[in-house]
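One structure follows; several queries about it will come next.
Here the complex is missing a single protein chain, while all its other protein chains stay put.
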Amino acid sequence: MALETALTLTVVLGFTTLVLLLAGAPPLESYRQIVKGSLGSWGKVTHVIKVWIPLTLAACGLLYTFRIGLWNIGVEGQVMVGAVLTTYVLRTGSDGQHGQYLLAAALLAGMAGGALWAVMAGYLKTRGGVHEIFAGLGLNFVAQGLVLWLIFGPWKQPGIASMSGTETFAEHLWMPYLEGLRISPAALGMTLTSVVLTAYMLRATRFGLYLKAIGSNEKAAFLFGLRPQATMILAMVCAGGFAGLAGSFQVAGVYHRLIPAISSGYGYLALLVVMLSGFSVWVSPLVAFFFACLNVGSIQLPMVLQLDSSLSGVIQGTLVMAALAMHAMRARSRKGGGPDAGG
Amino acid sequence: GTARAAAKPYTFGLLLVGPYNDRGYSQAHYEGGQYVEKTVPGARMIYIDKVNPADRPGITIPQLVDDMVEKGARLVIANSDDMKDGIREAARQHPDIHFVHVSGDDVLTGKAPKNLVNTFGRMEYGKMMAGFVAALTTRTGKIGYLGPLINEETRRLAGSAYLGARYAWEKVLKKNPKDLTFQVTWIGFWFNIPGVTADPTQVAQNFYNTGFDVVISGIDTTEAVTVAKQKAKEGKQAWAIPYDYVGACEGGSSVCLGVPYFNWGPGYSGLVKKSMTGPWKSEWTWLGPDWQDINNHRTTNVGFMEGDALAPGVKKELKTFIRDLGSKKVQLFKGPLRYQDGTVFLREGEVATDKQVWYMPKLLEGMQGAGSAK
Amino acid sequence: MQGVDITILLAGIVAGAAPILLATLGETITEKAGIINLSLDGTIILSAMAAFAAAVTTGSLLAGFAAGAAVGASIAAAVALFSLRLGLSQVAVGFVLTLMTKDLAYFLGTSYARMEGPLAGPMPVPVLSKIPFLGPVLFSHSLPVTFSMVMILASWWYLYRTPSGLKIRCVGENPDGAYARGIDPDRVQLFYAVAGGLLVGVAGAAFSLCVKPGWGQPQGCEGSGWIALALVIFGGWHPVKAAVGAYLFSFLQVMSIYLQAWWPDVPAQVFQVAPFPLMIFILVLISVAQRETVMRAARNHPALRAIIQTLSGKAPAALGRQKKGTG
Partner (left out) sequence: MNVELIDIHKHFGSVRANSGIDLKILPGTIHGILGENGAGKSTLMKVLAGFIPKTRGTILLDGSEVGYSSPEGALRHGIGMLYQDPLDFPPLSVLENFMAGQVRGATMGTEVHRARLLELCTGLGFKLDPDVPAGRLTVGERQQLELARLLSSGARVLILDEPTTGISGLQKEVLFSALKSIARGGRSIVLVSHKLEDIEALCDEITVLREGIVTGTMERPFSTQALLSMMFGSEPSPAIRSGHEPGAQALYLDNVSAPGGRAGLAECTVHVSRGEVIGLAGLEGSGQEVFLRIAAGLIRPHRGRVHVGRRDMTGRGYHAFQSLGVAFQPASRLEEGLIRGLTVTEHCALGEGGGQFMVQWDTAEQDARDKIRKFQVAGTPDSPVESLSGGNQQRLLLAFLPEEPELLLLENPTRGLDLESVHWVWDHLDAHASRGAAIVFSSSELDEILMVADRVLVFFDGHIIKDERPEDTDALALGRAIAGKM
């Protein structure tokens, strides 16, 4: 295991360094900048946490669907729809009255939105026989379209038709900050809770056991008296709920408005997070934190080294590929056949 | 080099909405910053480009400002309209740092904190010249305007281009304004974001495919020129007028009529000096061209660089036009002017105030295309 | 529609569809052999970058297209090998590669952003381009566009009219059956995954050297890979039907700009998004059509049968099937 990890990291460092050299960049300095830019100061760390929150939430959701063997690629759209419903609720609260209640309602709406979007994909699979990947993908683009249409049309800023987003909410509708480090303790708390809750659900409840059973052998689980299809729908609901919450935080906690890129690709990134974590509840948050560091730290590349910050994505992708490959080889050597990324 | 060595370094930060090398709006700002580094002793620029949620998902303006301040920036310049909220938030969080929001109007609206300045260039004139040469060049009498998103600024600029075109059409060519088609098509943002905005390449192609032979670009990137070149290769008559950046015509020489551009060097060095020495006070400034020589990069704030495709005759007319604009002999924002919907903008003989021009609420009579998103 | 010349409009649609069409055909071939290459979106972007970079540095369009093709081929090879040799899920690998190659393109491509690059100009087909109407619409395009049209028939002919095509379809349907007939499924799958990837790479090059000339972030071809994947399904894994889908999509795109002028209240996003609900609908149709009850119903309703048959094509039975650790 340790050996495998070491090998993986070597491969990744090797590849990334090669890429950097290809781009004519100083590898060591680049790595140093990324580390400095993500962990160099408290301010930086708070930014990392800001990214970590939605990433971890989405990952939590994905753990349910991967556990039952579903490839919930639609998580991206679930984040968006969560954001949309949150925006919808918050838009009603222009008058300065009882912001907290409205915020609470907005978060619930967000979760509901995500869940709704997930259930659509779920039923397309169980009833419509559409593979969840294509159902999810399709719905992602539909969700993106919905967001754009709202921003460009019904929710546009007065007199302005710009993709820069809807009008910013009044401050009493922002999730309250800690002064100094600008992150919402509520969001942070809820995210940590979500991780614990997910761990609990998967480990201690019958539902978690059912997910594992159906994911491992649907036929047998069915014969044991479980209801694979209904359980799949439930798993999707959970995934969508967490993804939706991530979307809510993006709106109510980070941007304070709806923007076209509201999901920031965190849904897709979360898929990588969970894969790299080997589908583990406890490892996922750590991987998410690492990925968040890469995302935030890589901003230094253009600022200091005139490099493109997309290097972070390259590193993340390479990591997952290498990890998958190593895992497969190990399985091979143990004559175990190919591991299936939950699919 | 020597200058920098002399004085103690003074760092200013630049937030660019697009790529620093977009050969458009952002590059103009970027080179303005470089001009400051060259001319103002001790001035040092740090910049971050592609500051928009599509290119940098999850990154917020205040976050970037924090970073720049950490790197020692004393003055931060944000160059795009849609950074308005972010930069205001950042200015509040760093009261002791100086902020400039280019193209913004927080000072006018009174939302601006004390350390925030608004500035912009009077691009109206550049656009008028663009419209002017477009009208004198078009064979079909159909001019396309590749618009970004719809707001006061973009309406103002599109309107100016139209006024320039109509003046040339009416007063120079002595033709009936009714026969001049001026179509505005908006893509939804300052540059192409696939799947988010309409695709400017497609829009430009459609212009040329539907009988428009001159396209004036209102967006930050140079699709119009590229497509025009394509069409020229196919043996069509096609011309384009890019925007923002003095070098935007390079490589498109065969089809480029010229480019109205920002020259941020002088304006920026003024701001940086002011920030170094103080006093720094919240103000709204609108910087015009140097009418002696609108292409003097040491003095002018906006200019119009003629392109190789510009016919000699048209060049001559343009000179006169510029002279008359400078001498106020020609005033295009002067009544009678009506809006698209027929309502009155300026009464007979009335000359628009800066604010009237700045806050143009609708497109002008005679222009086609959406005037404000329904 | 004032001033819209129908020939020019159609020519525009044909030209605009070229890259997506190429990618769709490539993926159709790959999937016919039973491999699903989900990495299209990233592949197209990376090959667009590589093509542009190569073309700029060498100044030769040919080198550009070669580079694009090479990139497309190698990514496809990666997907195939990870699945065939290591038994990894093609979907997982493809998905990761999608994200990674895209970022790789942006990272390596910065230095080429918005440079002046060579541009594949129009190259009318000698005689045919003189034909009224058809000439300008079909035969007056640049080489890549003409190539894309040729490829429709070529790939159809190859799949359905040559022994190799038969081989592909056999492997995609039932690798064991193919093996029993002396065909090596792994080799066929690897080979045609690469061949398909090659076309996808050319599609990327067609973007940056012809249809949306130039490189930058964004290039403008982002998302087209997913569209191509959707179109493969829309076309029921049949190259000609898929081509129809590609042109339909291009038509929608062009139209959306006119429609902005005509009825501005119809949100442009409708056209952006249209292909995806369509894809889902087709997929539902396919699976419904497979239900016994429907089949029985269709048997005695020729009309219903006709509809189902034209709209729904069956996926190759072995598509994306995971290779277990066979020792």
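As written, the chain order gives the labels A, B and C, with residue 1 at the start of each chain.
Here, contacts are C-beta pairs under 8 Å (C-beta built on N, C-alpha and C of every residue); 3 or more make two chains touch, one makes a residue touch a chain.
None of the values given here were measured: they were computed from a predicted structure.
**Q** For the unseen chain, which displayed partners does it touch in the full complex?
**A** A, C
**Q** Who touches the missing chain here, C:Thr7, C:Asn174, C:Ser287 or C:Gln322?
**A** C:Asn174
**Q** Which candidate, A:Leu209, A:Val283, A:Val304 or A:Ala331, sits in contact with the chain we can't see?
**A** Spelled out, the listed residue whose C-beta touches the missing chain is A:Leu209.
**Q** Taking the full complex into account, what residues of subunit A touch the chain not shown?
**A** 204-210, 212-213, 216-217, 219-227
**Q** Take the complete complex as the reference. Which residues in subunit C touch the chain that isn't displayed?
**A** 161-163, 166-167, 169-170, 173-174, 176-183, 314, 317
The rule is simple: only the chains that are shown with their structure count from here on.
**Q** At what distance in angstrom does the C-alpha mean of subunit C lie from that of subunit B?
**A** Distance between chain centres: 39 Å.
**Q** Centroid of subunit A to centroid of subunit B, CA atoms only: how many Å?
**A** Roughly 38 Å separates the two chain centres.
**Q** Identify all positions of subunit C at which a residue touches two or more other chains, and write them in rising order.
**A** 217, 223, 268, 272
**Q** Among the residues of subunit B, which are close enough to touch at least two other chains?
**A** As it turns out, subunit B has residues touching two or more other chains at 50, 54, 186, 188, 193, 195, 370.
**Q** If we count contacts the way the header does, which residues on subunit C are in touch with subunit A in the complex?
**A** 38, 82, 86-89, 91-93, 95-97, 99-104, 106-111, 217, 223, 226, 229-230, 233, 267-270, 272-273, 276-277, 279-280, 283-284, 286-288, 290, 322-325, 327
**Q** If you look only at subunit B, which of its residues touch subunit A in the complex?
**A** Touch list, subunit B to subunit A: 46-50, 52-54, 56-60, 62-64, 66-67, 70-71, 81-82, 85, 149-152, 186, 188-189, 193, 195-197, 361, 370, 372-373.
**Q** Over in the complex, which subunit C residues touch subunit B? Could you list them?
**A** 2-5, 8-9, 12, 16, 113-114, 116, 119, 121-122, 140, 211-214, 216-223, 253-254, 256-258, 260-261, 264-265, 268, 272
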